[in-house]
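Every protein chain but one is kept in place in this view of the complex.
Now for chain A:
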Amino acid sequence: MSDDERLALARQLVACLEDGREADAQQIVNVLTRSRESELFREVGRLTRELHDAIEGFLLDGRVAELARDEIPDARKRLNHVVDMTQESADKTLGAIEESLSLSRELGARAERVRHCCDGLDPLSASPGEVARLVAELESMTALAGDSARRLHTRLTEALMAQEFQDLSGQIIQKVIKLVQDVENKLVRLVSISGQKVVDGVPGTGAWSGPAVPGIDSGDRLADQDDVDDLLSSMGF
C-alpha cells in the first residue's frame, strides 16, 4: 500500500469518525491493519527463507559431512596412534636406559675392585701372587669393559632410534591441528547463521586441568615447583 493510499484512507477514517459512521470507520481500520500485517508476514517469510537457505547451504557443504564422517574419526585414530607411538618409544628408551644404568653400576663396582687391588701395592716389591691377582682383575675388568662398551653402544643407539616418534607424531599432530581449525571455522559459521556473535568467553573448567601448557594456562596455576613450595610453606608446611 502506497503512502498516498494510506493518507486517503486516513482522511476517510477521520471523516467517518466525525460523521459518527462507526461501521465504516471500523472497516477502514481493518483495511489498514491488514496491510500492516501482510507486510510483517512478508518480512517473516523472507527471514525464514534466508534461514532455511543458510542452513541448507551449511548442510550441503560437503566439507561438513566429510569432517563428521571421515576426518574426525580419522583424527581420533591418528591421535591414538601418537599415544601408542610415544608409549612404545618411552618403553624402548627406558629399557635401554635401565640396562645402561645397570652396566655403569657394574663397571663402577669392578673399577673399585681393581683400585682396591692396587691400593698399597708397591710394583717393586709386590709378590708374584699379588701381581697375578692384579693381572687377573685387570683382565677380567678389560673384558667386562669391552663387552659393556658394545652393549652400551647397542642400547644407546636403540634409545637414539626410539626418538624418531617425535618427527612422526609431530606431523600427525600438525594435521590434526589443521582439522581442528577447519572445524572451528565451520562452527563459527554455524553460530553466525543462528544470528549470534562469537564472543571470547571463559573457557570451560574441568575437574582436572592436567599438565600446564605455556601460553594457554595461567590464572590460578602455579608456574613451578618453587611456587608450589612457597604456597605450601605459607600454609605451614
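Everything below uses one rule, namely that a residue touches a chain if its C-beta (ideal position, glycine included) is under 8 Å from a C-beta of that chain, and two chains touch if they have at least 3 such contacts; residues count from 1.
As a convention for this text, contacts and distances are computed from a predicted model.
Colleague: Given that one chain of this complex has been left out, which of "High-affinity branched-chain amino acid ABC transporter permease LivM", "Septum site-determining protein MinD", "3-isopropylmalate dehydratase large subunit" or "Chemotaxis protein CheY" is its protein name according to UniProt?
Modeller: Choosing among "High-affinity branched-chain amino acid ABC transporter permease LivM", "Septum site-determining protein MinD", "3-isopropylmalate dehydratase large subunit" or "Chemotaxis protein CheY", the correct UniProt name is "Chemotaxis protein CheY".
Colleague: Would you indicate which residue among A:Leu94, A:Ala109 or A:Met161 is in contact with the undisplayed chain?
Modeller: Final answer for the missing-chain contact: A:Leu94.
Colleague: What residue numbers in chain A mark contact with the hidden partner chain?
Modeller: Against the missing chain, chain A presents residues 87, 90-91, 94, 97-98, 101, 208-212, 220-225, 228, 231-232, 235, 237.
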